[in-house]
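One protein chain is absent from this view; the other protein chains keep their places.
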Amino acid sequence: MCGIVGIVDAGGVSFPLYYALYALQHRGQESAGISTFEGTTLYTHKAQGLVAEVFNSQTLQDLRGNAGIGHVRYPTTGSKVPENVQPFNFRYRGLDLSIAHNGNLVNTVELREEYERRGQIFCTTTDTEIIGNIIADALRTSKSMEDAVLLCMRRLRGSYATVALLNNTVYAFRDPLGIKPLCIGKLDNGYIVASESVAIDALDGTFVRDVRPGELVRIDESGLTSVQVATANRRAYCIFEYIYFARADSVMDGTLVYDVRRRIGQKLYDARPIEADAVCPVPDSGIAYAAGYAKQSGIPFLEGLMKNRYMGRTFIMPTQQQRERAVRIKLNTVRGNLKDKRVVLIDDSIVRGTTSRRIVNMIRDAGAEEIHLRVGSPPIIAPCYLGVDMPTRTELIASGKEVEAVRRSVGATSLTYIPLEDLVEAIGCGERNLCTGCLTGCYPVEINGEKSCHCVVDYVAGTHQSDLSTFRAGKEET
Amino acid sequence: MCGIVGIVDAGGVSFPLYYALYALQHRGQESAGISTFEGTTLYTHKAQGLVAEVFNSQTLQDLRGNAGIGHVRYPTTGSKVPENVQPFNFRYRGLDLSIAHNGNLVNTVELREEYERRGQIFCTTTDTEIIGNIIADALRTSKSMEDAVLLCMRRLRGSYATVALLNNTVYAFRDPLGIKPLCIGKLDNGYIVASESVAIDALDGTFVRDVRPGELVRIDESGLTSVQVATANRRAYCIFEYIYFARADSVMDGTLVYDVRRRIGQKLYDARPIEADAVCPVPDSGIAYAAGYAKQSGIPFLEGLMKNRYMGRTFIMPTQQQRERAVRIKLNTVRGNLKDKRVVLIDDSIVRGTTSRRIVNMIRDAGAEEIHLRVGSPPIIAPCYLGVDMPTRTELIASGKEVEAVRRSVGATSLTYIPLEDLVEAIGCGERNLCTGCLTGCYPVEINGEKSCHCVVDYVAGTHQSDLSTFRAGKEET
Amino acid sequence: MCGIVGIVDAGGVSFPLYYALYALQHRGQESAGISTFEGTTLYTHKAQGLVAEVFNSQTLQDLRGNAGIGHVRYPTTGSKVPENVQPFNFRYRGLDLSIAHNGNLVNTVELREEYERRGQIFCTTTDTEIIGNIIADALRTSKSMEDAVLLCMRRLRGSYATVALLNNTVYAFRDPLGIKPLCIGKLDNGYIVASESVAIDALDGTFVRDVRPGELVRIDESGLTSVQVATANRRAYCIFEYIYFARADSVMDGTLVYDVRRRIGQKLYDARPIEADAVCPVPDSGIAYAAGYAKQSGIPFLEGLMKNRYMGRTFIMPTQQQRERAVRIKLNTVRGNLKDKRVVLIDDSIVRGTTSRRIVNMIRDAGAEEIHLRVGSPPIIAPCYLGVDMPTRTELIASGKEVEAVRRSVGATSLTYIPLEDLVEAIGCGERNLCTGCLTGCYPVEINGEKSCHCVVDYVAGTHQSDLSTFRAGKEET
Partner (left out) sequence: MCGIVGIVDAGGVSFPLYYALYALQHRGQESAGISTFEGTTLYTHKAQGLVAEVFNSQTLQDLRGNAGIGHVRYPTTGSKVPENVQPFNFRYRGLDLSIAHNGNLVNTVELREEYERRGQIFCTTTDTEIIGNIIADALRTSKSMEDAVLLCMRRLRGSYATVALLNNTVYAFRDPLGIKPLCIGKLDNGYIVASESVAIDALDGTFVRDVRPGELVRIDESGLTSVQVATANRRAYCIFEYIYFARADSVMDGTLVYDVRRRIGQKLYDARPIEADAVCPVPDSGIAYAAGYAKQSGIPFLEGLMKNRYMGRTFIMPTQQQRERAVRIKLNTVRGNLKDKRVVLIDDSIVRGTTSRRIVNMIRDAGAEEIHLRVGSPPIIAPCYLGVDMPTRTELIASGKEVEAVRRSVGATSLTYIPLEDLVEAIGCGERNLCTGCLTGCYPVEINGEKSCHCVVDYVAGTHQSDLSTFRAGKEET
């Protein structure tokens, strides 16, 4: 999981990129970086840490120019190495190319081998470096970035929402299935592309539309143009973006995430109506679900858990011994809202089950009579190969286990997952247009040893066309 | 506004004090400090910054001993000086006294003058130093801390919840009207007193009861004893603790704060029933109010505002020029939940009106059709002299202004404040037992140039008695 | 050991104070602080850390005004507490007094008891607080700061070089024996007083003269005036300032410290002429001694030890286990300058002997044939009660031990200390005008249980007189 952003703006881009990355901070807290370009120089500043820690006034002022890209990164297991911090730069025959990427390729091994056979030496083990290499390599023979991206997209298999900075121009492209989100906004003096629309909101920009799956967008000082590089017979939006990752105030591929979660909450009640005294969300993502459940059921929305907002990087977590005495420092129960009550507890998902078990225990200790756990996603039974940092099958509590067994394990009075069809309906674009790999074990791209759903992609050598005329705020012209 | 805590525990106190202060962090983010005592040495570490910034593993290990006190401090106007950081130490004839204080005295000037006439030189301009001086001075002639506190309380006028560390013993006392909160908890190997019960929760302790107004509590290794030093014919709990300051999961003087706020929400609907499409809280404190309003009205709870959780001390706020483009970085609107809707917007209070006006504007820009602002407190028309950092009368938007004028100023479709009698009923202890100075201009203690409600305090030279027998969890034995 | 400075300058004082403190950083690395005054407000910023760590551009800009004082503090045993950080403030009947102090009182206990009997409660255990209290107390009855300081000096016994800020005026006074140094400089738009003349150099000021023992100097915007508050029949300049503490480029009470050390080096040779191949200083203070020894003996100056300049506060010192492999990280030997050579090793003093033993070992390991240790001070046999952080008698290697025993203990081929009379001659002001307590066990002030040399002090209720006329650069008008 990562967040990406690209901006071209006549008034300078480093501060807008900073605020946009800050709006995307929930997509990655491990590292942050910005590249900008002015004159003949590519400027890059990146390091491990939160956006507010990595940059200061001086470093932002040093990032000169009116075009740039930025990145925040989530720590995937075992990869806390400084060399993975993005954007990643490529120097090639006088070209300075900087790339930032959100997603995961599934044919990395073949691509690396092919390029290594041809002599390419890599600096990192990241997909980003492979993408950058293919593009830079293609730029040798092709005349344009458009052709290079076309060549590149033909080779990549997996998910990739990517921004690239080449001299004064920002390019952005999205895989043919649109697995990872990317959208376009208009600023007073330029354009922005970003993983989520909240980055556009932060800059008081106007949401234009999502980048289409398979589309390459180009932004320079003369405006925005676009070319459809690939078309597919379906889409495969990551279902987990709607369930957990995206901010609730983001509009993603035409749908407000908050709406999706609220509708899931409603359907969770309809799927198994019960009587209860309070609907309690697990903070923070559970609140939208609980709002929907409360509305549908008429059971009052009531917080039973309170999160401490001041947890920082330097906070000293209690040792095992201290933990016996310091247990509710991060998440406290509101005893008065739970005691002797029949509680509907709403969470977005259950992955390993450890957190759910701990929370159910806390709520029972606070005196709740019944705890009905309602979950905003179906059981997660398979790993994700396309960009979500999921554990292996054996660590997934629901993998190969009946719902009743999960219920016993987490200790709830009753447990209901949202049925997949209800979830799909809540999102609204049809199962055919969603990636449900982690819920069904069937993936929209071919993955070694896994089942794959058929999808056909056509790659088109198109010409770049300005469709500025079609960019009317809020209008999705599909 | 400050948070205080005192702990005696056979297993060491610096880490428990750290976690307790962290639970009280919302009461003060300007500075933090801890004093402990072991052998013959008083250890103190304090500095400006958040709890997690001021302490590290080493400084906590250096704070040795089984008795200690802690403090977090709110920045009151113009007083960001290091010398005001608490706890404050007093050295007197081999006694090492450390004191931390929450509240505000109203007879500071007279007390200072009196003590200065007698030759006392002060190091700071804080009330804490005055309190410590009176106690240390009284210890010269009196035999016991009990007598010294009695003498001290006779002199002080105002609000004071205070913890003191004298050698291995922690003392805690609360002003005769109980203006500022203080409660007692039982730990596995000792006792804790703290401003709010959430500090007890953080350590998985058991809530025992509140410190009674006018009571002096003493904790040492042999347990907890108490003496009633003063009695009054009324109480004067700060009404703003319930409205805004306290954490919703705190139980304060017998009442869960969340309950109070939820009941206020219900009464806000009853006071002026309307039809609308969504009940939107102003985060974070508005949520409990909105939950109550939604339940009572049947109008769905729906978040229209989202707060960015990653704001840190080093975050670079936009300059005026950048602000034009970066406006929604701290608080974003959820357009889809607001557009074309009749919105009930619920906030805890309106002070200067600036924030309300900005939020109403944002919501209107997001397309809301009607914005009905409902406020969890009556109009604030007078300053606070007893510990809340309120602006002067001229800066208070509601001071000398009709509600309609305030409504026009903030731009809402309609505006309703909770009536005082409803608020008092929601809290439940009777107006006579609340300080409503900021709402009525009538104060429970005499203040120069202000109206004062009558109250009578008796000071009793009592003997310290163990009432451990009466300390049964959750039982309030008034 | 501490460093103090006071400046009045029409162009603002916070930055000049910062640079002056930086020049005095060698006198104390534990904490730093500055107080300034403007309008009716006393501004103070102080914290633990080096000067460059405690202040930044913002904190310096916030220290407004044209008059101020500053302090750097050395960590004396067991006192790393934030409350000891200076300057120390006193609030008294509308007066704001800030004080910074270098030295040590020997009648602290009596003074505290007396003031405690009269009701004064102290905040710290520092001498500074006592001095400030006496002055503030005296200001009650006396009309002027001059009288208050006179009253104060009559009560204090010990060493004290003190700067005080009262409103827009800086006061500076020195104990009647002048134990701790203090000097005056002229700036373009004002005056400076500082512990050492290097602070004047840093600001490109002109050295005027030392503050006379027993003198009170007053600086305000109209210039500098002075009054002789006390006179004594002798002086007692701290001999260790010349040997170790002061920077070699300081001029102290009329004498360049470098000159003193160079002369000691010369006399060290004369006291026991030997043949050798190289004169090696222990860095950094030994260099001036070695320069003198080399000149007198004709034996070449040659460095045998090199110090690493990059040691910072966050440097991870090797653990015992790592130390076996990492031994010469702070101080390395220059093997080629030592191997097969007869080495004269010159150090300023031997206190515990531990460092000397380690250095002699390193030099022997580097192949030196003979190691003749020459020491710039006589044997230290007694503790210091007047401001130098010396160990107790039992920890002093030379206490109660013959020189031959010390030689065996540190492992040198030969060992010679400078004879006291030679040292006194090298300084040039006569033994009568020096404090030699640590070398002779006889102190210039009465100390319980120690021998004291007679000295008589007269306190004069003088009037403050401008002696600006006598302030001609470089002219010492004694």
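Each chain carries a letter (A, B and C) given by its place in the written order, and its residues are counted from 1.
The working rule: a residue touches a chain if its C-beta (ideal position, glycine included) is under 8 Å from a C-beta of that chain, and two chains touch if they have at least 3 such contacts.
On a predicted model such as this, the values are computed, not experimentally measured, just so you know.
Here is the thing to keep in mind: the chain we left out touches A, C in the whole complex. Of the candidate positions C:Asp62, C:Glu110 or C:Asp204, contact with the hidden chain is made by C:Asp204.
Among the residues C:Ser31, C:Ser159, C:Ser226 or C:Asn337, only C:Asn337 touches the chain that is left out of the figure. Contact with the undisplayed chain is limited, among C:Glu38, C:Glu114, C:Asp147 or C:Asp249, to C:Asp249. Take chain A: the residues that touch the chain left off the picture are 43-47, 81-83, 88-93, 113, 116, 118-125, 129, 132-133, 136-137, 140. If you put the missing chain back, the residues of chain C touching it would be 11, 15-16, 18-19, 22-23, 25-26, 29, 50-53, 55-57, 60, 187-188, 198, 201-205, 247-249, 251, 256, 258-259, 262, 284, 287-288, 291, 294-295, 300-303, 306, 308-312, 314-316, 318, 322, 324-329, 332-337.
We adopt the following convention: only the chains that are shown with their structure count from here on.
Centre-to-centre spacing of chain A and chain B amounts to 39 Å, using the average Cα coordinate of each chain. Chain B and chain C have centres, each the mean of its CA atoms, that are 47 Å apart.
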